[in-house]
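Handing you this structure, nothing more for now.
All protein chains but one are shown at their positions in the complex.
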Amino acid sequence: MAQDANSGKDLAAANSSSHDLVPEDSGTGVVSPDAVKNPGHPEHRKRVTDLDPKKEKQAERTVFVLFFLSAVGSLWAVAAYMMFPIDGQMELVRSNNLFIGLGATLALMALGIGAVHWGKAIMADHESVDERHPVRGTDETRARAIEIFEEANEESGFGRRALIRNSLIGALVVFPLPAVALFRGLAPYDEDPVELLQHTMWKKGTRLARDPSGVPIKASDVTLGSAFHVIPEDLNTAKDVLNEKAKAIVLLMRLKPEDLNELPERKNWSYNGIVAYSKVCTHVGCPVALYEQQTHHLLCPCHQSQFDVANHATVIFGPAARPLPQLPIEVDDEGYLVAQSDFTEPVGPSFWERH
Amino acid sequence: MSTAPAAVAAPAKSSGGFTGKAANYLDERTSISGAVKEFGRKIFPDHWSFLLGEVALYSFVVILLSGTFLTFFFDAAMTHTTYEGSYAPMNGVHMSAAMASTLDISFDIRGGLLMRQVHHWAALLFVASIGLHMLRVFFTGAFRKPREINWVIGFVLFILAMAEGFTGYSLPDDLLSGNGLRIIDGMIKSFPLVGTWISFLLFGGEFPGEDIVGRLYSLHIMILPAMVILFIALHLVFLIVHKHTQYPGPGRTEQNVVGFPILPVYAAKAGGFFFIVFGVIMATATFFQINPIWNYGPYDPSPVSAGTQPDWYIGFADGMLRLAPPHLEFVWLDRTWSFGILLPVIILGLFIVTVLIYPFIEAWVTGDKREHHLLDRPRNAPTRTAIGAAGVTFYAVMWAAASSDLIATHFRVTMEGVIHTLQALLFLGPVIAYFVTKRICLGLQKKDREIALHGYETGRIVRLPGGEYIEVHEQVSDYERWELVSYKDQAPIMLRPNAQGKITGSMRLRAAMSRWFFEDRIAPVTQTELDKSHGDDHH
């Protein structure tokens, strides 16, 4: 930038003054000696405001009116702030938003358009020319820069004293490590994520309950075609409710028993056509809760993975890879649906140590 | 600036009066006159597409202003609380302090909803204008030497802007953003080796935990904005060092820049434009609702809304996830490799890296070491323009996939059909776009050539005395012609052995790339051709 002192030359003077740069390798660029010549700057066209004083006056008035309107807009916004309170009434939020916004919009737009109009129509509009210079420093500057580095190298012995230089580099590489170690504190020390991901709150005898009330569900409540959103009965008294809920949510559906195609080893996991599947998508974990009672398809609204409930929740479409884990259920003495055990595999998205 | 001699006399206008005295006072303490001398009449070329970067800058300023307002009221904590504000359908509902304070900003603080909407709309505009600015820079070749590094800086800004956007989107702790975090958590967990632990550390334990909002808030209001500001500063320093590019035109050369001086015209236009951009954002926030978190409700791992999507700039990543085919997961070495997620992530990564390093690829292929300050008209770099169109198509397909469900409902088609079509288009679309764009560019170049040599067709048919019919052509002026002929031409390289008499693999690759880039070329009109054609016309 040191060479920028000649800013804003007038066009007439600039037309003749293009000076050549250091010729550089043009690579595959074709430099044609027969190229058409640059015709130079076209003539300046005057604006109506340059030619007609009346128009200029008019433009000035426009700018003034716009700036005046801008001030009006600002004041209006302040007035609207006072005149359109909300006071806890939802119906008034909209007018509060609208009228403050209208004032501010007027203030901003009029100010901006006024300034631009001033610049376009009134300010002198002669185009000017700056010369460019190569971005690289001059040879002289570069020589001096190299010299400085060499002197510094000489004086410090950075190149010569390899032992201390290399030990410096080594120390610099190691020095951020404590900061990395500190980040271990981001999560609890006494917990192991792999261990946590293996289990949910469900255990033998936990009653299936309605989400969010926690009222337990009787097998007789679940009529054909029903879908219940289920949580463990004791969820609402758990320590970290949301963390537990994120793993334990279940969808309970009742199909005609003859529609169910169950795996042999899971024959006793359902009850009278009532099946329970984890609601956490095995893709990236959204709640898979869109149950179609006639097709028995479950759809995840986030990435459109589809699971076939009639067919032990296998993936029939979309990016998911694994079926939804099934919760083995039975009925207790009082007729309530209970879990036979926890899920037999980790729920939710895959992770490295899952297997 | 260092060049301004400290001993420069007081500014010229120090003839007295308050302004003069104030200027003198300031200069004696800051050497400001040097900066004014240096930059006051610096020239900026005028073209609408050069203002797109400014739109990004100004929306960022609006984001800072509105965001600061929001920080005064927002409580970035996931502490459980019970909402007791004005919105009846949330009354008595358990939620985090973050969600409750966002509802309070919306419904119990006058103008609060307006500021929230300004902030969110400005954020969408911020990323969108960066995207459009990048497209302009790409298609005009403004990334060529000496601006490759500034392309990288700008690209980093684009990534930072997305990070800012995503962290901000997650702060209210509503159902939509919570499910967004759930997806991020699922993606992170799929990473080999470190995924489970990164997720564990990020969320401070199990998902969702009670830490993530506070942590994202630190990123959102401190580290990320500081980095954005730093990179904007770097971006602008290089803009000044390089001076702005300009479109080819009469009188414009590689050695000059033609336009208006900063003071006063550019200052008036750019300053005014700030208020205009702010005004557009304000108008949008006044009339159009954005992110109605009161509909979504507080985050709870059980519910989810149909049409759960991220903000538009994350859409391409979400869409890519949707396009993965099923069952891409296997167990190997007793570890789970979830390629249903890793494959999209790898494809996204490759796409992003290609965009990042494109300037260096093109520089390597052309071997062109000259500085380029005159922009290419897109048609005059057909292969680059075609590559750009292919990239835009690839991005657009991923982006469309993020709304596959809405496309299905709105156009009454099946979502499976939409996904399958987009899966095919992900591969076919860019290829089609490439060839179509390249042909269009070459066609336009041919047309330019025709016009430069023979002028415009006027549609007037004249019968010559000999009975021959001709259409009268109207010659273009020298100035108009210059815009048609003044582009730089590149030729494919010949494969020649190097000094050792060998042809290396990289030389072969480069030659092949060069052929791919420049085999189909329309050379600019030469003076000889022009003279000849004029001779013909005057016979």
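Brief remarks on what is shown
First chain written, first letter: the chains are A and B, and each begins at residue 1.
Keep in mind that, in the parts below, a contact is a pair of C-beta atoms (placed from the backbone, for glycine too) under 8 Å apart; a residue touches a chain by one contact, two chains touch by 3 or more.
The working rule: contacts and distances are computed from a predicted model.
Only one chain is not pictured, and the protein name UniProt records for it, out of "Spore maturation protein A", "Cytochrome bc1 complex cytochrome c subunit", "Aspartyl/glutamyl-tRNA(Asn/Gln) amidotransferase subunit C" or "TRAP transporter large permease subunit", is "Cytochrome bc1 complex cytochrome c subunit".
Contact with the undisplayed chain is limited, among A:R165, A:H199 or A:H297, to A:H297. Within the full complex, the residue among A:T206, A:N243 or A:Q306 touching the omitted chain is A:Q306. Listed residues B:S33, B:T284 or B:Q445: the one in touch with the omitted chain is B:T284.
Even with one chain removed from view, chain B keeps its contact list with that chain: residues 46-52, 55, 88-93, 106-107, 113, 117, 121, 124-125, 128-129, 132, 175-176, 269, 272-273, 276-277, 279-281, 283-292, 294-297, 300, 302-313, 315, 402-406, 408-409, 412-417. In the full complex, the hidden chain is touched by chain A at residues 45, 47-49, 62, 66, 90-91, 93-94, 97-98, 102, 105-106, 109-110, 113, 116-117, 120-121, 125, 210-212, 217-218, 220-229, 253, 287, 289-295, 297, 299, 301, 306, 317.
Keep this in mind: only the chains that are shown with their structure count from here on.
If each chain is reduced to the centroid of its CA atoms, chain A and chain B end up 15 Å from each other.
The residues of chain A lying in touch with chain B in their complex are 1-2, 4-5, 7-8, 11, 14-15, 18-21, 24-30, 32, 34-42, 81, 84-86, 88-90, 93, 96-98, 100-102, 104-105, 108-109, 111-120, 123-125, 127-132, 134-135, 183-184, 186-188, 191, 193-194, 196-197, 211-212, 229, 231, 240, 242-243, 245-247, 249, 279-281, 283-287, 289-290, 301-305, 315-322, 348-355.
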